[in-house]
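What you see is the complex with one protein chain gone and the rest in place.
Which chain is which? They are A and B, in the order written, and residues in each are numbered from 1.
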Amino acid sequence: MKNINWRLASNHLILLIGVLFMSLPVWVAFATSTHTAETILREGLQFWPGSNFIETYREVMFEEAGVMKSVLGITMLKNSLILGIGFAVGKVIISMLAAYAIVYFRFRLATPLFWIIFLTLLLPLEVRIIPSYEIVAGLGLLDTNFGLIVPLIASATGTFYFRQFFKSIPDELLEAARLDGASPWRFFVDMLIPLSKTMIAAILIIMFVVGWNQYLWPLIMTTKEENYTLVIGIKQIYQILSEGGELPQYQKAFALTIMATLPPVLVVLFFQNWFVKGLVESEK
Amino acid sequence: MKRVQFEHSTIPYLFIAPQIAIIAIFFIWPAGQAIHQSFLLEDAFGLSSQFVWFRNYVDTIGDAAWIQAAWFTTIFSALVTFLSLGIALLLAVKANEVIRGASTYKTTLMWAYAIAPPVAGLMGNLMFHPLIGDLYKFFNAIGWEFNHKLDSFDAGFVVVLIAVWKQVSVNFIFFLSGLQGISKAVNEAAMMDCKSPTRRFWTITFPLLAPTTFFLMVINITYAFFETFGIIDTTTGGAPGGSTNTLVYKVFQDGFRGADLGGSSAQSVVLMIIVLALTIIQFRFIERKVHY
Partner (left out) sequence: MKKLIMKTILAAGIAAIAMPVTAKTELQWWHAMGGRLGEVVDEIATNYNASQSEYEIIPTYKGGYEDTMTAGIAAFRAKQQPHVLQIFDAGAATIINAPGATIPVADLMAEHGKGFNSNDYIEGVRNFYADSAGKMIGMPFNSSTPLLYYNKDAFAAAGVTNPPATWEEFEAIAPKLKAAGYTALAQSHSPWILSENFHSRHNIQLSTGNNGYDSTDVKILYNNDHMKMHWGKMKEWLDAGHYGFFGRAWGDNQDAFVQKKVAMWMGSSGSFGGLKKSTDFEFGTTFLPYWKSIIDEPKSTFIGGAALFAMSGKSDAEYKGVADFFAYMTNNENQVFWHKETGYVPITTAAYEMAKAEGYYNESPDAEIGILQLSQPGGEWTKGYRLGYYVQIREVMYKKYDDIFSGKSSVEKAFSEMESESNALLERFAATYK
């Protein structure tokens, strides 16, 4: 009896420490953001919320000089949303189509094309960042949503998820459909897509988070402040803090981190089950 | 495995076309461009360029700063991978064992997945800030003369800590799923054979988790190599003295800040080769040892 209690207690202890380790920084970030800059400079980071919550967040969201010269927090929020949703939707559509072709068709270039797609998994954007920038600049796509979202879709993660999933669908389904004389398009739309609903939801959620959190690519190819996403705003406010010259606005920096984190976190928590399922089931 | 498939000539091409088009324009073309540029010594404006064979590569690999970045990237990736895998595994095992509060633990441990690396970086940076950071004060208070602006070990410590923190969530999710996927029958049989839970874990559970672990290793190394760019950019920026520069950060610095296109292209190509080699090694050697 005693043994089990001891073990159980230590389990909970370890878990609690883990939870604290993971959550405390964000709590402190939030609490500190609700104080004034002067308080923070005087006393350091805060553990308890202060009274400046509305003031800070209002300034960051709605005031032009809230974070940077001409862009409002709420504009950056909008840009992040466009990026997250655009990326997720684009990825799902393109990957489903490509995966469908690979799995359900026998065609001559299938193998080489498959390997080309696979190659993109091995070489993330960071490795070809500067030529990608030049190409996008050359196409006149800098500072556009198209230029922001489409190059990110070039990696094959989504295609592989769907390929895995399609392969797990029993052959009988296709046989039956062919017997009925269904065209490939019909089969895709009427049978495959409805079957994939959960998968689609899961991938949409994962890709929304991935898209929202994009950093390096948006950093490079948005040059006008009004196109910044929240995550880029983080970099800018970091630069402003490093450049000095005025009273450092730590509370706004923290408020921005909270704002940049909240939507994807909410999405992940809300759709927890789908999200975990999608993440785990698509494991290679 | 024999698959039932359609036999059509044009339709599959249509379906796969968008993906291939995007890959061609935004992956193959830039990659080719990087390779091409790595053999040139060009002025930034593209007005004069000469073909210099492997000069950029020689300059790169011989450059002390590059070697330092390569070294740091290796140590950094190893540390981040092992630490975040270790912590996540521990938490997952415990979370799998407790019954009460299991789902709460699960939720609170996994949501950090949604935080972007640069955001985590900025938060961490401010918490280590000499003027307001409690962690800075804490470490100094317990006798560690902590100054990550000056000391490269301390700076490395900060970057590793933040990177590990961010990555524990992903590993946790996968480990927990893996653990929950081990069938009850196996667990019961193990319990009969082996009384000590610790031994049970190491001889039975852990080997069964091998596929998950392997998969996570690949993910973690990729993360440490590339995605930590965001963390470094909002914390140390490679300082002090370039000691927290990763290879990918250096590519960015030389190409984007220093306008040295030939040099940074060569570095990109070298990085591509390293990643490819690592992936091949992982798949060939390690996967063989993993039993499904």
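Keep in mind that, in the parts below, a contact is a pair of C-beta atoms (placed from the backbone, for glycine too) under 8 Å apart; a residue touches a chain by one contact, two chains touch by 3 or more.
Source: prediction; values computed, not measured.
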- Note on the structure: Among listed residues A:Gly138, A:Pro170 or A:Pro194, the absent chain is touched only by A:Gly138
- Full-complex touch with the removed chain, picking from A:Val127, A:Val210 or A:Leu241, is A:Leu241
- Sort through B:Gly86, B:Pro207 or B:Gly258 and give me the one touching the missing partner chain. B:Gly258
- Touch criterion as defined above, residue of B:Gln50, B:Thr107 or B:Gln180 at the omitted chain: B:Gln50
- On chain B, the omitted chain is touched by residues 41-48, 50, 52, 55, 59, 63-65, 130-131, 149-152, 239-243, 253-254, 256-260, 263
- Message: Residue by residue, what part of chain A touches the chain that was omitted?
- Response: 41, 68-70, 133-134, 137-138, 140, 223-225, 239-248
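As a convention for this text, only the chains that are shown with their structure count from here on.
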- Between chain A and chain B, centroid-to-centroid distance (C-alpha), Å: 16
- Message: So in the complex, the part of chain B that touches chain A is made up of which residues?
- Response: 3-9, 11-13, 15-16, 18-20, 22-23, 25-31, 33-34, 37, 87, 90-91, 94-95, 97-98, 101, 105, 107-119, 122-127, 131-134, 137, 165, 168-169, 173-174, 177, 197, 212, 215, 222, 226, 229-230, 233-234, 248, 251-252, 255-256, 261, 264-265, 268, 271-272, 275-276, 279
- Item | Footprint of chain B on chain A - complex, ascending | 7-8, 11-12, 14-15, 18-19, 21-23, 25-26, 28-29, 40-41, 44-45, 93-95, 97-98, 100-107, 109-110, 113, 116-117, 119-120, 122-124, 126-132, 134-136, 150-151, 153-156, 159, 171, 174-175, 178, 184-185, 209, 212-216, 220, 231, 234-235, 237-238, 248, 250, 253-254, 257, 260-261, 264-265, 267-269, 272, 276, 279-280, 283-284
